[in-house]
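Report on the following structure.
Every protein chain except one is present and positioned as in the full complex.
Chain naming follows the written order as A, B and C, and within any one chain the residues start at number 1.
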Amino acid sequence: MISNPTTTSPANQPAGPAFIVNDFSITAATKNGSGSQTANLALLRALFKMGIPVSGKNLFPSNIQGRPTWYTIRTSGDGFIARRDESEIVVALNPDTALEDHDKTATGGAFIYEESIKMPLQRDDISYYPIPAKRIAAALEKDPKLKTYSANMVYVGVLMWLLGIEEREMEAALMHHFKGKQKPVDSNMKVVRTSIEWAQANLTKTDLYRVERIDKTKGLIMIDGNTAGALGAIYGGVNFVAWYPITPATSVADGITDYLPRLRIDSETKAPTYAVIQSEDELAALGMVLGAGWAGARSMTSTSGPGISLMAEFSGLGYFAEIPAVIWDVQRMGPATGLPTRVSQGDILKAYWLGHGDTKHVILLPGDPFECFEMGWRAFDLAERLQTPVFVLSDLDIGMNQWMCKPFEYPTEDMDRGKVLTAEQITEMKGFARYKDVDGDGIGWRTLPGTNHPLASYFTRGSGHNERAQLSERSEDWEHNMERLTRKFETARALVPAPQIDIVEGADIGIICFGSTMPAVEETRELLARKGVKTSMLRLRALPMNQQVHDFIGAHKRTFVVEMNTDAQLASLLTLHAPEFATRLVRTNNNSGLPVSAAWLIKRIEGAK
Amino acid sequence: MISNPTTTSPANQPAGPAFIVNDFSITAATKNGSGSQTANLALLRALFKMGIPVSGKNLFPSNIQGRPTWYTIRTSGDGFIARRDESEIVVALNPDTALEDHDKTATGGAFIYEESIKMPLQRDDISYYPIPAKRIAAALEKDPKLKTYSANMVYVGVLMWLLGIEEREMEAALMHHFKGKQKPVDSNMKVVRTSIEWAQANLTKTDLYRVERIDKTKGLIMIDGNTAGALGAIYGGVNFVAWYPITPATSVADGITDYLPRLRIDSETKAPTYAVIQSEDELAALGMVLGAGWAGARSMTSTSGPGISLMAEFSGLGYFAEIPAVIWDVQRMGPATGLPTRVSQGDILKAYWLGHGDTKHVILLPGDPFECFEMGWRAFDLAERLQTPVFVLSDLDIGMNQWMCKPFEYPTEDMDRGKVLTAEQITEMKGFARYKDVDGDGIGWRTLPGTNHPLASYFTRGSGHNERAQLSERSEDWEHNMERLTRKFETARALVPAPQIDIVEGADIGIICFGSTMPAVEETRELLARKGVKTSMLRLRALPMNQQVHDFIGAHKRTFVVEMNTDAQLASLLTLHAPEFATRLVRTNNNSGLPVSAAWLIKRIEGAK
Amino acid sequence: MTQTISSGPSGIAQSMPLSGLTKKANINIIGLEKGDYKGGDSTLCNGCGHDSISAQIITACYELGIQPEALIKFSGIGCSSKSPAYFMSRSFGFNSLHGRMPSVAQGALMANHSLQGLGVSGDGDTGSIGIGQFMHLVRRNLRMVYIIENNGVYGLTKGQFSATSDIGQELKHAGKNELPPIDLCREAIIGGCGFVARSFAGDPKQVVPLIKAALRHRGTAVLDIISPCVTFNNKDDSTKSYAWGREHDERIHDIQFVPNASEIQVDYPAGEAREVELHDGSKIVLHKVDEAMHDPTDKHAAIRLLTEAHDKQEFVTGLLYVDPNRENLAEIHDLGEMPLAHIPNDKLRPSRESLQKLIAGMF
Partner (left out) sequence: MTQTISSGPSGIAQSMPLSGLTKKANINIIGLEKGDYKGGDSTLCNGCGHDSISAQIITACYELGIQPEALIKFSGIGCSSKSPAYFMSRSFGFNSLHGRMPSVAQGALMANHSLQGLGVSGDGDTGSIGIGQFMHLVRRNLRMVYIIENNGVYGLTKGQFSATSDIGQELKHAGKNELPPIDLCREAIIGGCGFVARSFAGDPKQVVPLIKAALRHRGTAVLDIISPCVTFNNKDDSTKSYAWGREHDERIHDIQFVPNASEIQVDYPAGEAREVELHDGSKIVLHKVDEAMHDPTDKHAAIRLLTEAHDKQEFVTGLLYVDPNRENLAEIHDLGEMPLAHIPNDKLRPSRESLQKLIAGMF
């Protein structure tokens, strides 16, 4: 391997003030199914390995092959990883969108396009770089199937030359991508090197963008939230999973299915300590999960909007029969089938109240893959402690995009299996009453099916029951039980993860957000701070909300509620949580289907002034 | 027929101040499946025909035979028809509950019991009347099956004697019950007359309750809300119904199925102008209803809580694909299976937001059978005008109990079939765009499948689409479409039935309610008024709410929100509707599963003082 | 106006082409060109079996002279369910919910039973999440053509097992399938379906006549068409792959559709022919191609044939079972000629007097 092959890259000439370093976005426009993901992820990771903070956002269609796809990589020396609205470096490999990609290229930017694409190139505010991607690929690749694939590695090479991306980090990135298999790495590097050489020989750099090794990613990892959630569940001891495929949640179950055999085979018996079932639909998925949770397993499912709707009846049963279960909802754009490959936070109010009658649910709100892992295991402790379904609301952006984040933290607490009575205890107690609030926290003690004691059993049902789990239609029993469930919800309020709060002295403006909007909010606050505008922030990490949320709103003149949906669902929940401050809440919602940008948020906040 | 056989009734002796006339409750305690419904409904209607305002509340178990059932008839010269908490006249035919029935009898009241029931009778504050119901029935009835049945008519006779209920009105009531069939009327009257004679010969009246003919029911009818809703739908031109059985909604579909053949056979072709399908479940029911509504039928389903949960996904599709449909939800007590034979208003918030993502629905809230009929037909006009599913939220009390109300009013408006383009119009317009807001009200023009024009067709889908109904994943198209749907919801706000409002000069107290709590609210206001406490009232008749609701809350120091659920769902919706007045709302909810009483409400209002 | 477009329960018999005619002219019997039957551009993968089926649907409807506006396209969710957007743009279409096409179709076609229904679903859409609605649709015998584009995999969600996946089939994350496939043809027959056929997307010669015959059927006509997913399920060891299909595709007979009113069956010598009369009077002529002659009116034989093939993990193609005698849903409900959706308002709202009478009985 050549020690430093890219010294000749124009980007590596002594900079001069004009160069813009580590602070721009690259967008590659291709067709889905053409294999550009390898190219894009390799670019992303190579930059990451150069110590440059990056984020990658994949904008893909809801089909399998041939439709326009855009992958945007943001580099930011400041460490901002939110989506930006424009791109300076644009790679156009898809003729269908080349013109619009061309027009969208930011002033001063670079437009790199497959030479065979014929189009008017009349902008004088950007640099043009035609590249023979197809020709180079064809020359190197015999298998026709693989030709289009290799064409992607050509633009990787050209970008490396253009921006000064280090070859050894690219090789390391590909090594990571191909899980250490040398063969594919070599064949890809061959294309990359050839392309670098071609660029060196045929192109002259006229734009001003380049990257430079720094050390702002030390100690961080790069991972997607669905894989993180899957691992979190596995380290949380999940041992029963029933699920039904749906974008963008499928990779949660895939991650679980892939990692379980490696991590969870009983070392003595060699038997699996788990079972994963792909059910016939979402109703069955949650039905199985409740059955397993009831019988004592750590049980979960993963789905998205349409599945949440189909789980409404079983969610109500889980709430009322008080059965532990974990339900991951990786949110996509609704209503209805909506936009399966676009992000949204449109289920938060719906999941909170899912099910007819007086149901309400505990919800966890991870803000990045690090929290997907943490809430992945914590959800089971909460579900078994509270004996109720616990929802984890992630979204397509966290779930399917690569995020830079802290390395996962090994569970800090032992598993909490909740209130379960053994046969011995029942003997001592001379029986038990399943739904009696013996501890005053609203949570009864349960027994697991098979507990070998004549007084251990009880009859679980979704219809009205008394403390002994016997069918009852008496008003007193019904009211008594509902009061206990309300008390239990108060217990939950105290147990769920507290919000992340940053109160700034003298700030009139508060910002409340949750989930994947966090990076845009952080960037916004930093940029406003630079302008001397102080803001406080509260990131909600769970429902129900606690007193801190109430006080936060009370402590600020106006609080902007940042969320990605049409009806300002979180703003509604906050209004109900803190009615006396209702008028201080400013609906700040966006439902474009794209992750929100700091530019948008700043406009909304300044516009509200 | 004997002109006035009951002159000898002690109740008919010159009154004397001591008698309490037309102002007490009668409760008959029997077992379900024993046929006591005939007896109770006959009593109810006989009193009604005597001009005495009455209401009947059936408290029945969720099984078919042999479990305790209580039927309570309230007589009220004042015209109060809300449920009362205690009963003065108690009939005990069910040994299983006789003791508790005995203890519950109001002081000064009468306890009438089957002689064979052995129990301590030591209260000196009530009158005792043992009756040989079984013996008389056995003597008159050969068929063993019918013996228990006839025993019920014995207490009818005894009550007639005891309270002075007129025999000819009883005969008329039975005639009504048996739809004019003389035979069953005669056999029942035989038991009744024998029992009257027996009572005359063997009992001495020692209590002070009796009835007296007045004319406070003139021009009123007595009917259940489900039958009313069924007829409303038929007069609204329903021509497709898909439904799945569930208590307490089943009698809506039964009513439709029973009346359609009489009212809706095409006089020329003799073909039915309708189709009713019992589907395999609620998902299929709403799927069929949406298919039919889309194709141009006036289409509806009826269900209760669990069915609402199962309809979540299709409701979202109906909202987003913009398809007219009518969904009746006769509410029962939830969560989960809950109490199928107990009343609740626990679906209002759930139905409003049914479906994942940003869905919200138009909801009608009938207050009595009269409005069930009116909203029964109006719902179709709204659904077709607004091109969206319209929910009608009734409840078990309105739906299954007999209510005294105004006679149904024949539809005051012609059918509104909404915006539908013909082939001719499309020729003129040279095509059309299904989801274009041409009129500024957010409602596009639609065509019906089969419209014979090459440009008439469009492709309906639940995924993101542009104005031409083509699949689109572009942010602008999505946002544009969601903005139009929001605009359409504003149109709905103006179109739905306005609330019923009664503002009282100088009243600080407001009361907001909806549905079956109306009678208790009216009684409460009257009784408070007599004490000099002024109250205003707003009865919500639909969602979304309009400005009047907002202003009403603003116009009162405190507004009590009366509803039957655990989580004060309407109070939540009002908080979101009028956040600046949020703190003026007083949660006044009850979830005992029984219709609320004025006594309870007065306590809550005075207690809040 | 829509009264004129079609012809009620008896299908679109009026507009049936005279034998052979359509073959010569490049307009069909109702004066339309094939282009009038085309749809939007497909977004499916190159070589997807579903696209071939779309082409065959177009051919069948064009050759039969079906009025595009008189046909409704239905589907659920999936790659297969996207395909109605890729044929017959002049027809109305309803792309419903995953597994719920049957209920939507029942509602729409009961509201307007004069229209022809053609549904396209997938094996996951019908066999997994949708098996319940499928069974009940078939039981009610709604008049519609129900095409299952069966690739034994979930395409749109990138390759999971469906209820028709083979035992032993392998997929990236899921590993090896160990559950027996559901045979949707057998389910249909047992559910009371009167037209059940199976074919292979790569065999237009067999598929087109089957679709034509299905369009003539009185009730629900189920076509289970093996339609390879080139992207996620085309290993040669899979029964749903092209390679596999070509080898194992075991014919029982091929079919020539003979429209009404045609007397002579030119190229079908008597003796070898066996006729099945459909409800609208048109006939299907079956030709024996090998000794495994199958009588499609014999339910027991059909079930046995399928059970044996199923146990061998093979599939037989052709018309498997026909019973034109069972009433369809519209007939069961005694619907008249006029579709419910066209009944004028004055016939939908009973008279003022009728209401007065009812109220009189409520005092």
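Operating definition for what follows: a residue touches a chain if its C-beta (ideal position, glycine included) is under 8 Å from a C-beta of that chain, and two chains touch if they have at least 3 such contacts.
Small disclaimer: the values here were computed from a predicted structure and weren't measured.
A.B. asks: So there's a chain missing from this view; which of the remaining chains does it actually touch?
C.D. replies: A, B, C
A.B. asks: Which candidate, C:D36, C:D183, C:D203 or C:D224, sits in contact with the chain we can't see?
C.D. replies: C:D183
A.B. asks: Tell me which residue among A:I26, A:I73, A:V191 or A:M222 touches the hidden chain in the full complex.
C.D. replies: Hidden-chain contact among the options goes to A:M222.
A.B. asks: Considering the complete complex, identify which of A:E280, A:D347 or A:D437 is in touch with the unshown chain.
C.D. replies: Checking each option in A:E280, A:D347 or A:D437, the one touching the absent chain turns out to be A:E280.
A.B. asks: Any idea which of A:F24, A:F80 or A:F314 touches the chain not displayed?
C.D. replies: Final answer for the missing-chain contact: A:F314.
A.B. asks: Go through subunit C and note every residue touching the omitted chain.
C.D. replies: For subunit C, the residues touching the absent chain are 128-133, 135-136, 139-140, 163, 178-180, 182-183, 186-187, 190-192, 299-300, 303-304, 307, 327, 332.
A.B. asks: When the complex is taken as a whole, what residues of subunit B touch the one chain not shown?
C.D. replies: Counting only subunit B, the missing chain is touched by 33, 61-67, 244-247, 250, 253-254, 257-258, 278, 280-281, 306, 337.
A.B. asks: For subunit A, which residues touch the unseen chain?
C.D. replies: Listed in rising order, the touching residues are 49, 176, 220-223, 231, 234-240, 242, 263-264, 266, 269-275, 277, 279-281, 283-299, 313-314, 317, 407-408, 410-411, 414-415, 417, 422-424, 447-454, 456-463, 470-471.
Following the convention adopted for this analysis, only the chains that are shown with their structure count from here on.
A.B. asks: So how far apart, in whole Å, are subunit B and subunit C when each is placed at the average of its C-alpha atoms?
C.D. replies: Spacing between the chain centres: roughly 44 Å.
A.B. asks: What whole-Å value do you get for the distance between subunit A and subunit C if each is reduced to the mean of its CA atoms?
C.D. replies: From the centre of subunit A to the centre of subunit C is 41 Å.
A.B. asks: Rounded to the nearest whole Å, what is the centre-to-centre distance of subunit A and subunit B, using the mean of the C-alpha atoms as each centre?
C.D. replies: Whole-Å distance between the two chain centres: 46.
A.B. asks: Give the residues of subunit B that touch two or more other chains, as numbers and ranges in rising order.
C.D. replies: 313, 317, 461-463
A.B. asks: Show the residues in subunit C shared as contacts by 2 or more other chains, in ascending order.
C.D. replies: Counting only residues that touch two or more other chains, subunit C contributes 97.
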